[in-house]
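Here is chain A:
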Amino acid sequence: MIYQFFYTITGSYLIADIIQSILPLFIFILPFALFAVWLERKVSAHMQDRLGPMRVGFHGALQTIADILKLIQKEDIVATENDKPLFNIAPVLVFVGTYAAFAVIPFSSAYIGSNIDLGIFFIVAVSGFVVAGILMAGWSSNNKYSLLGAMRSAAQIISYEIPTVLVIITIIMVTGTLNLNTLSEMQTGHFWNWMIFGGPQLGISKFLLIPFMIVGFVIIYISTLAEVNRTPFDIPEAESELVSGYHTEYSGMKFAMFFLAEYANMFAVSAIVAVLFFGGYQSPVGYLGNLLHLKWLIPIEQLFWFTTKGIFFVFVQMWLRWTLPRLRVDQLMAACWKYLIPLAFVNLIIIGLITLL
Partner candidate 1 sequence: MKTPEEVFNILKEKFGDAVVELAASQPVDPYIVVNPKEVDKICQYLFDNEELSFNNLMNLSGVDDSNGKVIAGQNGDKTIEGGTLSVYYHIESTKHKHKIVIKASTPRENPEVNSVESIWRHADWHEREAYDLVGIIFLNHPNLTRILMPYDWDAGHPLRKDYKNPEFYHGMKVPY
Partner candidate 2 sequence: MALKTEQMVLNMGPQHPSTHGVLRLEVELEGEIIQSVHPHIGYLHRCFEKHAEAMTYPQVIPYVDRMDYLASMYNEFGYVIAVEKLLGIQVPERVDYIRVIMGELQRIASHLVAIGTYGLDIGAFTPFLYCFRDRERILSLFEMTCGARLLYNYIWVGGLSHDLHPDFVRSAKDFVNYFRPNIKELNDLLTYNRIFIDRTANIGVLPLETAINYGITGPNLRASGFKWDIRKDDTYSIYNKFDFDIPTGQGLVGTVGDCWDRYYIRVLEMEQSLRIIEQALDRLPEGDVTSAIPKRIKPPAGQIYSRVENPKGELGYFIISDGSLNPFRVKVRGPSFVHLGVMNELCKGHMVADVIAILGSIDIVLGEVDR
């Protein structure tokens, strides 16, 4: 719909395409990243019995802008021993890997970056860029700590992709489609039509699916926590052990890109979990637009619901970060290979059997 809108304004497919694809970046991701940094500082502060940023703007709302201004004007330090091409490309690659996932996430029924039939598969594939970027960052920093951090991070992300994919397969089996837009449209109606409550088809299989869907949701939430390197899985950037891991040597704008990429990634995986299990942009209680017979209100409401669900899951991620200690690297791997993967497999088999009913 938005695409049509731009086409009618500009009269050219190409320009409409370009505007539509940079839209999420400027209207959504950057403001979201600014908001998420502020949210993290406030959440952590209140959980630690203190206040957080209070002076810059109302309750510190403009703090992130001040930080970005500071980071932009910092000296860009590149040590002589570093492998310069790799060093410079690494943050860009990490950022690209996370940003590209936004292309197929449906923000509302009116806007989806690219309505391809391969939705989820594309997201899983493109997340591989992040691994390459992290390895490049660790290697080119020419620093034992960074290298250790990068290798651990790569091992962690690659291992935890497996439970993620297994749970995604269960959803695909139940719904029969990879396309995220179709998936969101299927979960229309009220909240009992969401995937976590068994899906839109009413019947015995819906009620049988509920406990296994909940298990699947927990597995994918934990795995995506590990994918974005958040505590308890933040060994790669463990401040007290490796002084910052693979981005120790970065300063200024490049550091800001890593930072931004982390928060964008957090939102991306929260959005994916919301789309897969919690109805995407669908409202749990019906639309105000339907009530008032205003058709143009519905996409805006859907955007609101989508953003709320995403921010809620981001909030839970932050909550976990400030409560739990971190796992050691071998315990992290054991958790993945010995616990999550068998559990995900069993879940897959059971759900597969249920869908045959």
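To be clear about the criterion, contacts are C-beta pairs under 8 Å (C-beta built on N, C-alpha and C of every residue); 3 or more make two chains touch, one makes a residue touch a chain; residues count from 1.
The candidate set was assembled so that all candidates are chains of the complex that A comes from, given by their letters.
Everything numeric here is computed off the predicted structure, so don't read it as measured data.
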Complex member in contact with chain A (any copy), out of 1 or 2: 2
Touching residues on chain A, where the partner in the complex is candidate 2: 44, 47-50, 144, 148, 231-232, 234-235, 238-241, 243, 321-331
